[in-house]
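First comes the structure, then the notes that go with it.
Removed: one protein chain of the complex. Kept in place: all other protein chains.
Lettered A and B in written order, each chain numbered from 1.
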Amino acid sequence: MAPINWHSVFFLLFALITCGSAVAVVVSANIVRMAFYLVISLGAVAGLFFLAGAEFLGALQLMVYVGGTMVLLIFGVMLTARGPLVSMQTGGGQWVLATLVGVALLAVLLRTAFSVDAWWHGPETADQVVTAKDTTTPLGLALLGLRVDRPDPQQATAPQGVLSGYLLPFEIISVHLLVVLIGAAYLARAKKRVGKPTGENAAGGGGVSDE
Amino acid sequence: MMDLLTQPVGVAHYLVVGAILFASGVVCMAAKRNALGVLMGIELVLNGANLNFVAFGSSYLAPGGQSTIGLDGQLMAMFVIVLAAAEAAVALAIALCYYNSHASIDVDRANELKG
Partner (left out) sequence: MVLKDVLPILLATAWLLPLASFALIVFFGPRMGKAGRGAGLLATGTIITGFVLSATALVCWISEYPPQQPELHAAAQGDQGHQAAADPGSQGHGLPAEAAAEPHEADAEAAHPPGEAHAQPEPITYYWYSLGEFGSLQVAVSFYIDSLTIAMFCMVTLIASCIHVYSMGYMHEELEDVTDPLVTLSSGRAFTRRGRYYRFFQYLSLFCFSMLGLVIAGNIAMVFVFWELVGICSYLLIGFYIERKSASNAANKAFIVNRVGDFGMIIGLMAVWTGLGTFSFGDYQDQQDVEQPGIFSQVRMAREAAAEHGGLPVPQGMIELPTEAEIEQLALAAETPEKAEENIEAELDRRQRRGYWLLMIAGLGIFCGCVGKSAQFPLHVWLPDAMEGPTPVSALIHAATMVAAGVYLVGRFYPVFTPEVLLVIACVGCITLFMAATIAITATDIKRVLAYSTVSQLGYMMLALGVGGWVAGLFHLFTHAIFKALLFLCSGSVIHACHTNEMPQMGGLLKKMPWTAGTMLVGCLTISGAGIPLIVGLSGYYSKDYILAQALSFQQANPQFGWIFFYAAAIGAAITACYMFRMWYMTFVGPPRDEHVHQHAHESPKLMYVPLVILAFFAVVGGWNLWLPGMDLGIEPLLEQARPAVTAEGASIPAVTYPAEHISHTDHAIHYGATWIAFTAALIGFLFATVFYGVRKLDPEDARRTFAPIHHFLLNKWWFDELYWLVVVRPALLISGWIAAVDKRGIDWLADNSARVVAAVSRLDDWIDRTFVDALIDLIAAGTHAVGLKLRVVQTGNLRQYVMLIAVGTVALFVLISLYWNYAMAG
């Protein structure tokens, strides 16, 4: 029996958690529970990131995604749950349809994933696993326009033969974030409510029930 | 199955996980009546994509220690994360607006664009 590859074991662990939580998000009917499972899933994804050697990214994932975005979502849940917490259920037919679509999509993606033989093999020997490369500094430098991971222009894959940094996208994203900030603040400003939430709606499938 | 525990993991394994996340996210988007549920589906989708990016850019997973796209993968994933956050903020603002105007968070009621 080959020695246990602990990398793979942890990968499997995190993978199962991720997938399980993702499915649970789909299946769950309670919005709060959905949020919880999502948090779990995203955290597990961060773990996967660490296993793949992208530690900065994993940290980023935890901070931004889990710590920021999910909190935002939960706040949203909180803000839109006036009155009795209603849970809306979709009809059975729609579930079938959605599942079919999802399965079809999954099939396509998996087929793609299985198509390339090279992807199935990790590094041949454990020795070949390089020492943990520090990715944070190169990432930061790349954001500033300096590609230290590919110093040799011959190895560049860009058509012009010159590998440029990510300075421009960095700046664009900055502006983008500013715009989003302003836009979201404007969109979510305090406005007059349109009457009390009635809760009854004959149109649309499924009834409303208290959950 | 035992191979999974002994053999090193390749890119494809990550891709499978990413695919599952992606598909669940799509189903969640399609099947949830709560607007925030839809948003959660979107997050799942984005995460699945991130996994793919990171997988391709990881030198741990590639044969020969040489990853397919190197640092670019992580960078792109980083950008996606940032943009997902921004998008989540705006989407939430929209959902709140919707909630304020319709007094309900049910997206099935949003059929004013019905032709």
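The definition used in the following text is that a residue touches a chain if its C-beta (ideal position, glycine included) is under 8 Å from a C-beta of that chain, and two chains touch if they have at least 3 such contacts.
Nothing here was measured: the structure is a model prediction, and the numbers come from that model.
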Identified contact with the non-displayed chain, of B:Val16, B:Ala31, B:Leu51 or B:Met76: B:Ala31
Selected residue (touches chain absent from view) among A:Ile4, A:Met63, A:Met78 or A:Ala104: A:Ala104
Positions on subunit B where the hidden chain makes contact: 26, 29-33, 38, 107-108, 110-115
Residues in subunit A touching the chain absent from view: 90, 94, 97-98, 101-102, 104-105, 108, 111-112
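The rule we apply is simple: only the chains that are shown with their structure count from here on.
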Rounded Å distance between subunit A and subunit B, as computed from the means of their C-alpha atoms: 4
Of all residues in subunit B, those that touch subunit A in their complex: 4-28, 30-37, 39-41, 43-44, 47, 50-51, 54-55, 57-65, 70-71, 73-75, 77-79, 81-90, 92-97, 99-106, 108-109, 111
Residue ranges of subunit A in contact with subunit B within the complex: 1-5, 7-9, 11-12, 15, 18-19, 22-23, 25-26, 31, 34-35, 38, 41-42, 45, 48-49, 51-54, 56-57, 60-61, 64-65, 68-70, 72-73, 75-77, 79-81, 87-90, 94-95, 97-99, 101-103, 105-106, 109-110, 112-114, 116, 118-124, 126, 128-130, 133, 135, 138-139, 142-143, 147, 149-150, 166, 169, 173, 176-177, 180-181, 183-185, 187-188, 191, 193-199, 201, 203-206
